[in-house]
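Incomplete set of chains, arranged as in the complex.
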């Protein structure tokens, strides 16, 4: 699951002087491109990365890039929360240490502060970019959309490296035992959860993220509310839409699901609790969470590896399937010292040869390229179920729009949702309060 | 108030390997209301024994009873004692007033006013009445010692333990305090153990003296008993100041051949001696007489080494003229008697004042004579 | 031999002069490095925070800065929830400080009273260890141990006791935070109190025993007053540290559920690193600094820190 | 009081005392054992997580008996970066503890012994250095560190560790020095010692329990410090704390490795504690030395 050597550490992996025969990917795959790879030979780029499987998947291929461009790659890998702190310090003080860094929900915040550097300039530089070779259309729409400021920008804010999409997980043996069908609708799902919850002594019906945080409970709820036909910011920045009927229903459903059939203290569960609960076989389902859990649920950490199944997330009766998806993009800042070199790296890393190699030969399971998901070799490697469910979900996926104050109001919105899950207030009141706060934040 | 029984008590410090025996198998019975004075050289175990009685040290062996109760397992609080520590052990963060009240607050139900009254009157009596609000750090050594004493005497315990409570006071104050302690002890009739290095205190304050050396009991008796009837050479030498003079000698047919002179034993002495040959003759400085002019009665001629004038008396340090070593002995002479250093003088050792000791065991062989009156009072406690 | 003047004046040897210089100005030499470091670590960050709290957008160029008066402070107390987090923080500080001081002292006293020196060493080492568990480890492992479904602690409560385990993090968040902090930081009090206890002269304890004081009164009247400076300092420092507690609580609850455990430091963190409002973050920090300095001053004035020998 | 009075009182006192004494003893042991359990259980759990084979870390009912595997530790040991950061931390923290004592202890001594103008304000000022949440000061520090070229240097980190511990050292040591009677130094000065020698030879040894306790605390504070290490370093001076968290991934937590690394982080502290343990106990009895 976690790949590669933890942490940053040292400089590049280039052992230097190795012949191209030792390289993971033959250089020829890149040399077709009409790009001047060698123009920054001898430079060095500094990558600020999150402790993410992508890093371990790509690391063995880094010598390829170094060989190809003559640019040294230096990693700075941190756990997510620590990374955010570090990234913010770096950009807000103009230090510009990172030439490339992971970018997430704060994309528009950063863009608005003027910290991010749009990439279009480089896309338009013919010595740096060859559209024919890069095949941007192979990238999922959802990830491209997120790389344009999540719909708030018409410029490239970064390039997508990973995408994860929500799926549901369930335990086949329990389904067999209780004669259940895979749920396609919320109602079915709730009933399945009920059956398991009430008939099993040590197993709860379902588990789901309840903890506050903009990547936590609302990441799930946002899917559900979209399925109800509503969306965040029905009228940006005047009407958040959070007090609309659809949102309230979605919130009520999710809240009561967790309260009735979720674990005790569901309101404080993060993805890791949810995952651990499932791994231990203490829950019948995960209602909707990252498809990337698959690895953790089927490896030797898991006690349910041989019975866990993956399926698309349920939807309301008559609603649409559009699961939430999240793309990590990599961006460069205004103050970065080697933005062009950075762009070369981004492009190389997200290019088809590299991405394909990462998924076929390395440990990737999060490709942003449709072609990879359709690749038979890959599908048989990760399993047909996983690939098919992921692919279908990805095609339908609708990521969250991260407006520039999303972190701030999202935090408050998730607090309200957490209160509702904790039973401290009704979902409706919570959502109304959230709506008010969100709108205040923009007006104040 | 209670009797104290110390039964075969031994106290060792340190681990069994290299332990120090501070108190060595001591047994002692102290009657209810008795005033017992402990004396002995520095390091002889007085404080240790006292602290063991207090329950501050646990004896390695033996039992301690207060009244009829075996108190081995009791802490100081249960033993209900008051103690003056040799090192005072005042509470540095409390004022004199608080230091002195503390014990009363802890061990009695007296009201604040009663406590204050008692403390104030005790402090006045000891001349520290105006220092009640001072911290111990602001007091002179003697004032601190008086606080330590005051802290004990305001209480009304089963037992008083006083470890050199007057050592840092001037002579006058010491006299006053001595009287006060005795008065108090008489009034309250509290069993009291008292350590002192002061000969006057040792001789005058206690009903009985307990003499210790190297943790061992040397003699228990009234002060006069210990003075006039020392059980051994150690006690003889320890009690009385200046010390008794000792002359070692070899017995040769009724004559003690000491270094520098011969001394003829009386018949009674000879009969006591039995068959020891190595004998020590002891005589107190105040019993020896010095004579300018030769006289049939004197024993030998001596050279004056040093004269220490002491006011009404002088201490004269002498050496027998024919002595080989340069050991001196002391004579207490009249202060107005003109004696100059280097002078030759005749020394008389009155036969009736002589003690004889076994040179090897130190046991007393022969005690001095006393007139019958004194003889009678010897065993009477003060 | 010579009189002192001669010793002083004939000592023209340069090494000796240097030594005299060293000793004559000893307090200055002793203080200088500390003062230097202190200036470095207080003045700039303090001024910087104050500056940030007064401007609209963070900029290092003071001439470009747009000063907005107290509006950041206003935001801090309206939208920023500063007041709420002050209340939460004070609650945590008061209860955790109480628990940790009492427990720390009791443990220190009890361990000091253990006869066997081996057992003593064992306790001494063991009781310090919780402090050495890194905050995020503690929070992460703590979360999983407290997890209602897979956590060992609810499991043990449910199986080994007649009680049903509560959902610690969602139903008793504040208590859980306080208890975990107590587990984590009682060692701090323990170790300082223990060292303080071992410098109380035996004779004082002996004197108080002879004076007939029962155990607890010995502590109240003699031992604690004697080690008052140490007790005072340990408590004050722990109080100040508690006021800025962050790592474990953030890892454990992120201030939730809702804002039930939203400590000031978490609030500052969110304002700074999530909301990207350094102005509001530093405004909270500045108000808070003044608040804590005021508390510290009051405590110092009320309790004082003079030593027993003064 | 008559003798029989005493007998009866001591008799009853004896009963009281016997029961009370045993009561106190049992109570004390009960409390110590209970707290030992409270302390040990999470630690045991942490260690057992690190020794369990994958998949068993969180299984319930717990595997009380399991075949321990050192797999996680071997992984850790083979992780060159982790080992390097570990060593780096040991060095930086060790040096910082020595330096903070060298800077703080003398200053505390001066604050305790000399009349300093505005002493209280100076002390509060010192204390104020630990009043702001680190979150609020990390950015200014980042700015200075960039300017002074201290960013990502060991010297910079040592300085940071000094700064987080200095106020603690000064305050706690002042309190301990306040508890040491001045008579001792007077004796030293009369013996011909300079003020410095008096401080070093007489006062310092007497303050040993205090010094050791602040050394332990300073060590631990620096050792578990995360935020400054995170923001103020990137490669060369990275402390080990950051590595421990590297096992908390985006979509998975490696429980075994996290537990192993967390356990490994406790080890130097335990070693340090055992090394200084005997000094912590070395209380001095001033009472026997000065009469007061």
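Read from first to last, the chains carry the letters A, B, C and D; within each, the first residue is number 1.
The rule we apply is simple: contacts are C-beta pairs under 8 Å (C-beta built on N, C-alpha and C of every residue); 3 or more make two chains touch, one makes a residue touch a chain.
Bear in mind that the values here come from a model prediction, so they are computed numbers and not experimental data.
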Protein chain multiplicities, whole structure file: A x1, B x2, C x1, D x1
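As a convention for this text, only the chains that are shown with their structure count from here on.
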Chains contacting each of subunit B and subunit D, listed by label: C
Chain nearest the overall Cα centroid: D
Chains most often in contact, by C-beta pairs: C-D
Euclidean distance of C-alpha centroids - subunit A vs subunit B, Å: 92
Subunit B and subunit C, separation of their C-alpha mean positions in angstrom: 57
Whole-Å gap between the CA centroids of subunit C and subunit D: 12
Per-residue overlap in subunit D, given as positions that touch at least 2 other chains: 58-60, 139, 143, 226-227, 245, 248, 253, 255, 287-288
Where subunit C touches two or more other chains, by residue: 60, 140, 144, 150, 201, 203-204, 226, 272-273, 278, 308-309
Subunit C partner contacts - residues on subunit A that touch it in the complex: 84-85, 88, 92-94, 106, 109, 113, 204, 207, 210-214, 263-270, 272-273, 276-277, 280, 282-283, 405, 407-408, 411, 415-416, 418-419, 421-422, 424, 437, 440-441, 444
Subunit A to subunit D touching residues, read off their complex: 1-2, 5-11, 46, 50-53, 74, 76-80, 82, 85-86, 89, 92-93, 95, 97, 164, 202, 271-272, 275-276, 279-280, 282, 290, 292-293, 295-296, 299-303
Complex contact set, residues of subunit C against subunit B: 201, 203-204, 206-214, 217, 221-222, 225-226, 228, 308-309
